[in-house]
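A single protein chain has been omitted; all remaining protein chains appear in their positions.
Order of writing sets the labels: A and B. Residues in every chain begin at 1.
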Amino acid sequence: MTTMLRNTRLTTEYADDLALFRSRPAQAGAVLLLLGWLLLPHVLGEYWATIFVYAGIASIGAIGLNLLTGFAGQVSMGHAVFYGIGAYAAAVFADRWGLPFPLWLIAAAVAGGLVGGLVGPFALRLRGNYLVIVSLGLLVIGQHVFENWTSVTGGLTGTAVRATVAIGALDVSALTLGGVRLSRNQGYLYFVWAMVAVLGLAAHNVARSRPGRALQAIRDRDLAAEVIGVSQVHYKVGAFVLSSGYAACAGALYASYARYVSPLDFSLFLSIQFIAMIVVGGIGRIYGSILGAVFLTLLPRVIESVSGALPFVSADGSGGGLTVQSLNQAMFGVLIVAFLLFEPLGLAELWRRGTRYFKSWPFSY
Amino acid sequence: MTDFAQYLIAGLALGSIYSLICVAFVVVYRATGVVNFAQGGLVVFGAYATYQLIAWQLPFPLAVLLAATVTAGLGLLIERFVLRRLVGQPVFAAILITLGLLFVLEQLCTTIWGYDLRILGDPWGVRTWRIADVTVKVTDVWTIAASMLALVSCFLVFRYSTIGIAMRAAASDPEAALAHGVSPQMIQGIAWAFAGVLAVVAGVFIGAGSRGVDLTVSMVALRAFPAAILGGLDSTEGAVAGGLAVGLVEVMSAAYITPNAPWLGANVHVVIPYVLMIGVMLVRPYGLFGTAEVRRA
Partner (left out) sequence: MSMCATRHSHPRVLTSTVGLLAGLLLSACGGSADETAVRTPGVSGDTIYIGALVPLSDAVAVIGRPILAGATAYFDRLNAEDGGVGGKYTVKVLAEDITYANPSSGAQKYQKLKDQVAMIGLVVGTDQVNGILPLLAEDSVIAVPTTFDAEWVRDENLLPWGSPYQLQAINGVGYALTDGGHVGQTVCTMSLATGYGKATEEGVEYLATAMGFSIPVKATFKQDDQDFVAPITQLKNAGCGIVMLASLPSVTGKVLGTAAQLGFAPRWIGTSPSWHHALAASPIKDYLVQHYWMSADGPAMGDTSIAGVRAMRAAQATFSPGQEPDFYYYAGYLVSFAIHAMLEKAVAAGDFTRAGLRAASQAIANTTSDGLAGDYTYGSVDSRNPPRTGTVFRVNPQATIGLEVEKSGVSVPAAQSYTFGKR
């Protein structure tokens, strides 16, 4: 009896509830994450560093979508468009206008947010399946603009982007640490994951304060929320702005890291991946978006590295049977299906259950 | 004028293909409330299956019939092992699951049939009739006829058959239907099997003649979405009307807008159906023929 109570620190004040890292394990976890962040760039090779950079960028985009889907209950297939807007905005602001960092990044995020604010009101009248397919229309229109607004986007063949992350002499692509020069990938790994932390905490703060609660109220029963004085228009459009801003920020980081973007980068598949990330990670959990993004970015790479041991799979499909990529595509599909069927709350829920098990040990609940 | 008539037939034929896909959307949506993004996967599977059976020297009608049976079986399997477990999940869950199925189905096809272009081997080929100055493709006539047949049979089944009445009952009040001995599982299984049959018909027309079958066949389903939304997701008449409308709009805009308004960008005919869809949605959020959802606080 008493064990249960003492296991978790009692919250005696409201401030305890509001604290970012509420329990000691959570605090320890934060320290460990910090350590991991410091160490990882030095133990990962160039290839895995690249993968983790992409995972970090995807995390930011997924956090944005989770704000919209997990909190406001709006499913969008148009997320890739805002990601694309951020990428092209980075090309324009940094490369052509010569804005320094962090101005181009902020400007890109604002540009995405503004477009999100324009689109948001359209979604107000629509619900459920209809909204999903209308957002598919947004994607088609966005791609058309990317392909045809040649003076800005470079058209079908895309555009090279020089958007460097440097403040004064501190250039992320050429950091030195204790006299050792870090590679570009290592530098971006530090930078991108620092951005994930900042933007993740910011999103977490939005989610647990008034706007977050208002959005959840709308998500759960919009009419009821309106009756108690939560303005649907205000908060739903706000969620669109914020979510698009996050996506655009991720897109700008992508453009900065990849240094070349083309309309193919911002396809329906990217939108689907974002949705898959938050579903696998955990709808309505900010850290779930990060878990999902890392999981889905790493999964194909892990499958590749173990596929040598699988008899029916080959790297190039030369021996008949599946290629690794086919297996990846199929696994991507199977995983989405499996998570939705067996663990609809995603990795975040698995994590929570795992930690709860240890917390309440030796009792099962 | 000849050109216009030519475009009209082309638009109707393209629209009929969209209609076939949309009717499948509607049948599944009415029975299960799921927007089926995996329909494209069923279409490409159906097209490949037909190709395979023709390649095995089966006569064409028999090949289509057999392929329809196999694909219907695939639809049943999907319903039985995946969708049935999805009861009570939110909207995006169903959509995402069908997207996941799409990826699995596509890889299933490439694993069986590889990546090369396959010529279907249908009896129509590229034969045409000439009426006045207008060329009428034999395939187009069959496509239009098939989609009309699908519409009429859907209408009759929904309206008069026991299964159709059961489907409507299950859709309007599942609990009451259950109390009257209507098994929702059976209804949903039938709907998916029917979607499989329609997929084969659509797949055959998409791959007919010199068009050939490969993985890109599944992309057509995405182009059909605005049609489904225009008509309303729960109306078969709407699906056919929406399909025909989108087919016509696509062909007409390719004919009259693309060449005359280069400032709109190349291939604007792909975008216009979606713009139209968004416009209609703003006025009628449940499509032209769809039923508005009654909401309570």
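One rule holds in what follows: contacts are C-beta pairs under 8 Å (C-beta built on N, C-alpha and C of every residue); 3 or more make two chains touch, one makes a residue touch a chain.
All of these numbers come straight from a predicted model, not from anything done at the bench.
Asker: So one chain is hidden, and I want to know which residue out of A:Ala160, A:Leu177 or A:Ala194 touches that hidden chain in the complete assembly.
Answerer: Answer from the full complex: A:Ala160 touches the omitted chain.
Asker: At which residues does subunit B meet the chain that is not included here?
Answerer: With respect to the unshown chain, the touching residues of subunit B are 3, 6-7, 9-11, 13-14, 17, 107, 110, 115-119, 125-126, 128, 135, 137, 206, 209-212, 214-216, 219-220, 222-223, 247, 250-252, 254-255, 258-259, 266-267, 269-270.
Asker: Give me the subunit A residues in contact with the hidden chain, please.
Answerer: 2-3, 6-7, 24-25, 28-29, 32, 35-36, 39-40, 43-51, 54, 147, 155-158, 160, 184-185, 254, 258-262, 264-265, 267, 269, 305, 315-318, 323-326, 329, 354-355, 358-362
Note that in this section only the chains that are shown with their structure count from here on.
Asker: Between subunit A and subunit B, what is the gap in Å from one C-alpha centre to the other?
Answerer: Result: the chain centres lie 33 Å from each other.
Asker: Going by the contact rule at the top, pick out the subunit A residues touching subunit B in the complex.
Answerer: By the definition above, subunit A touches subunit B via 69, 75, 122, 125-130, 132-134, 136-138, 140-141, 144-145, 147-149, 221, 223-224, 227, 268, 272, 275-276, 279, 321-322, 326-327, 329-330, 332-337, 340-341, 344.
Asker: Which residues of subunit B touch subunit A in their complex?
Answerer: 29, 35, 82, 85-86, 89, 91-93, 95-97, 99-104, 106-108, 110-111, 222, 225-226, 228-229, 233, 264-268, 270-271, 274-275, 277-278, 281-282, 285-287, 293, 295-297
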